[in-house]
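With one protein chain held back, the other chains of the complex are shown just where they sit.
Coming up: subunit A.
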Amino acid sequence: AFFWLVSLLLSSLIWFIAVKASDPRDESLQKGLLIFGVMFSVLLQEAFRFLYYKLLRKAIEGLVALSEDGCSPISIQQMAYVAGVGFGLMSGAFSMINLLADALGPGTVGIHGDSQLYFLTSAFMTMVLIFLHTFWGILFFHGCEHRRWWEITAVVVMHLAVSGSTFFNPLYVGSLVPSYLLMAIAAAWAYVLSGGSAQNLRRFLLCK
């Protein structure tokens, strides 16, 4: 969570500087800067995820060295999961919490002609992002562990795609549907990577 926060900080710093340095009245330039800011932020988030992976790797080595039986009390997969959850929670919290606070107050949604589904879609989008961050955490760490660069690039590309799809808002079909599809893909992939299989799933569902 902290690492996500730092990446957010740095990316907003860049965006802020860019905005201040540019003409505030030029709408398309502002929009362009915003898009640039979003993409840059996504890249920065993934970079910080990588840094976090490095840090955790060192920590695991330390734990292994100290432990009695040569294996660390927490595995890298668990750390990947936790890292993903931390990133997701932080990003979700930052996206949603002001919305929720405003939702408590008086007001009408969409009274100025904006979409009336604003809160609902924001909630769904945030949820999908949190899940995605969790799965991306697992995929990313797995890719780093086994040196499969294509996994890492896949995560980055997916993240960029999801963020990019939100540019279609308020055309919610364009953003929510692809995001959920990507989430399903990422979920299945992460599940398989974590050692699950169709058999496990069947056994779990049938409570054997």
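Simple rule for what comes next: contacts are C-beta pairs under 8 Å (C-beta built on N, C-alpha and C of every residue); 3 or more make two chains touch, one makes a residue touch a chain; residues count from 1.
What we mean here is this: contacts and distances are computed from a predicted model.
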Query = Of the options "Presenilin", "Cardiotrophin-like cytokine factor 1", "Complex I intermediate-associated protein 30, mitochondrial" or "Proteasome subunit beta", which is the UniProt protein name for the chain that has been left out of view?
reply = "Presenilin"
Query = Which residue from A:Ala1, A:Leu29 or A:Ala47 sits in contact with the chain not drawn here?
reply = A:Ala1
Task = Name, in rising order, the residues on subunit A that touch the hidden chain in the full complex.
result = 1-2, 5, 8-9, 11-13, 15-16, 19, 34, 37-38, 41-42, 45, 63, 66-68, 73, 90-91, 93-95, 97-99, 101, 118, 121-122, 125-126, 129, 162-163, 166-167, 169-170
